[in-house]
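Before I ask anything, let me first share the structure, which is written out below as structure tokens.
Of the protein chains in this complex, all but one are displayed in their positions.
And then chain A:
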Amino acid sequence: MSSSDRISGLVLENVVIRLGGLPLLDIDCRILPGSVLTIMGESGSGKSSLLDFVAGFLKPDFRAEGRALLNGRDLTSLPAQDRQIGLMFQSPLLFPHMSVLQNLMFALPATCRRRQDRQDLAERALADVGLAGFGKRDPATLSGGQQTRVALMRTLLAEPKALLLDEPFSSLDRTRRAEVRELVFDLARKKGLPVLLVSHDEEDARAAGGEVHRLEAGKAGNGLDC
């Protein structure tokens, strides 16, 4: 047992991801609760594979070494659904067959059993991001910024222990972008979640305030230490 087993936060321990035998990236770092690590890189630099590795979705053509630990728990061999990692995608990906409120209730843990309680919690989450009264709406009728805010609350209601953000602001226009970004980082800080952000936007990196690492496309052995 190494020292990282007792550390809180998200620890990536000697992670090397290979595609067809060639190393795509290697990383060894720790993200403290409430802080953000930003990974910058062009497409093809392996940043999405890193997220896939941490979240448990790495495709079979990729090979990975090393471990990902969350608050001392080794995630590497756990199925995705047991990792307690919240994921935000490039598009909000609200479930189109459910109402806004149902989308949020979907994320609430089943331990909260009463339907009324579940609805109240979901309504409160909506109000928290300035969308009180939007519960009955069809997600498709919301603006991009509103959808992203609902997606954020959906992610947080599932009570994740870490957040992975895969360019979640890229679909928003400039003005909305800063606003939503602040909201995300703010909530993550309040909840003390380690955040791994993947982006190719310099502004995202600046706003995140944490460490920034750059990957270069196609360059073997993108080494990161932190």
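Criterion: a contact is a pair of C-beta atoms (placed from the backbone, for glycine too) under 8 Å apart; a residue touches a chain by one contact, two chains touch by 3 or more; residues count from 1.
Note that in this section contacts and distances are computed from a predicted model.
Selecting from "UDP-glucose 6-dehydrogenase", "Transcriptional regulator", "Polyamine aminopropyltransferase" or "Putative thiamine transport system permease protein", the unshown chain of this assembly corresponds to "Putative thiamine transport system permease protein" (UniProt protein name).
The omitted chain makes contact with just one of the residues A:I7, A:L32 or A:L93: A:L93. Within the whole complex, the absent chain has one touching residue among A:M105, A:L142 or A:L172, and that is A:M105. Among A:K47, A:R118 or A:R149, only A:R118 touches the chain that is left out of the view.
Chain A residues in contact with the hidden partner, per the touch definition given at the top, are 55-57, 60, 79-87, 89, 91, 93, 95-98, 101-102, 105-112, 115, 118, 154-155, 158, 160, 164.
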